[in-house]
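Every protein chain of the complex appears in place save one, which is left out.
And then chain A:
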Amino acid sequence: MATSNGEDGSVEVQLGQTRVLAVVKGEITQPYPDRGNEGSLAIFTEFSPMGDPAFEPGRPSEMAVELGRIIDRGLRESRAVDTESLCILSGRSVWSIRVDIHILDNYGNLVDAANLAALAALLSYRRPECTVGGDDGQQIIVHPPEVREPVGLIIHHLPIAVTFAFFGDGNFQVLDPNLKEEEVMGGRITITINSQGEICAVQKGGGVGVSASEVMRCLRIAAAKAQSMTETLKKAVEIHEIERAQRKIRRHPNLQNQIDTASSVPNPIKKIEVEMEETSEDIEPKQALDTERGIKDLSMSDSSRMKSTETEVAETLTEKPSRAGGRDLFAGGESAWGDDVKLTPLKGSPGTRSTLFPLDSDALVEFDVAARAVLRGGVSSQRMSSKLVSEPLQRQISDQIAAAAVYANQTSPLISEDARPLGPIFPRVGDMDSTEESDAALETKSVSQPEGTPVNFYFSGKKKPKKRGGSGRQD
């Protein structure tokens, strides 16, 4: 779904047929007088006439301003990006980060796509390393990327925007409305929430009145959706980082030798474990998880993982090619889920602190039914059309899956096309890349596939079906 353009800080996100490009640039400026030791983050949204014939160049329309504000609140005011680390000389020079969001193709739900693009761009952006020096200790030396590796931004959490559209009397909600749904909807609500279940922003402006219980239901679904989106986002960013490391190796063949003779594989893994244990709060469930899932379980202690990623990035990412080769920890191994697995402990992942948002009971039931049908059928959408599954069961399965899909994101082409015989169906890393990146994707597809993470299980039911109506991938 998301593709980075091979450059740091430039990301294009495709959500169904909606395309958004986000570009991050940093420059050194003077800080605001009342915030002398904080850098600044500014988000600029351009509704380019490319995206929609109705967009006019010139002054931003109301919609553009609203979108800019929602993303601003979600990213900046929620302190997702650490601004204090952007300070170089207190009161004199700070980094000023600028995010430009360009709408390339408007097919509905620009907020979610733009938010994701901005986040991904911030995650992949690297600013030049700079040190303070000189005779008076007041000169700033900016090191070019060839001399010192550029450093990434510190991001504490990932606020994901989830939008619902209301129809009827407000009692019917649809997730991720597309253009046609937006034209006829009665109202909408956008919830910016992170994978720990913390609500960063809620925006419901006008439209049909919705009862509080409906809003609560939306919140719960958004919480679940945010977790899966965070996974997707992190995977895409990882792919980009691997490519970046590979490009670096190609440019500096000496590095390749260093990696080959580097310490054996278990060490880097241990390092991450140790770091996470120190910073995470839920020690107990995490240990239980580690044995099954391995380090890649990103839904746990996100911030700690982020920090460890930053420090370990050069080492571990370049280790990945050899790691994936035969490491059972990452290959997933056998599925721990049988046919009769209870799906009730679906209230958030056990590893997170988000036990506050159990899924709604009827959503749960539908997930349950759909997932069972998928498991029972044991087929992917491809095989469903084969003669292995009988006609009425096929229809039932597809209805149930369609129902589950209503509650979840069925727009991203994450679905694996190959039929997997048993067990849950997980999105394949290679499916997320659009055709432009296909070569690079093929290269990296076999490299890191964090399969076998049961945490994602309850999303499998929804990820399987492709979006109806011709968007998404058609193969």
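The rule is short, and it goes like this: a contact is a pair of C-beta atoms (placed from the backbone, for glycine too) under 8 Å apart; a residue touches a chain by one contact, two chains touch by 3 or more; residues count from 1.
Definition applied: contacts and distances are computed from a predicted model.
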Among "Myotubularin-related protein 9", "Exoribonuclease phosphorolytic domain-containing protein", "AP-2 complex subunit alpha" or "IBH1-like N-terminal domain-containing protein", the UniProt name of the subunit that does not appear here: "Exoribonuclease phosphorolytic domain-containing protein"
Of A:D105, A:D176, A:E214 or A:E243, the one touching the omitted chain in the full complex: A:D105
Residue numbers in chain A that touch the chain omitted from display: 5-7, 10, 12, 17, 19, 21, 23, 25, 46, 48-53, 57, 98, 100, 102, 104-107, 435-436
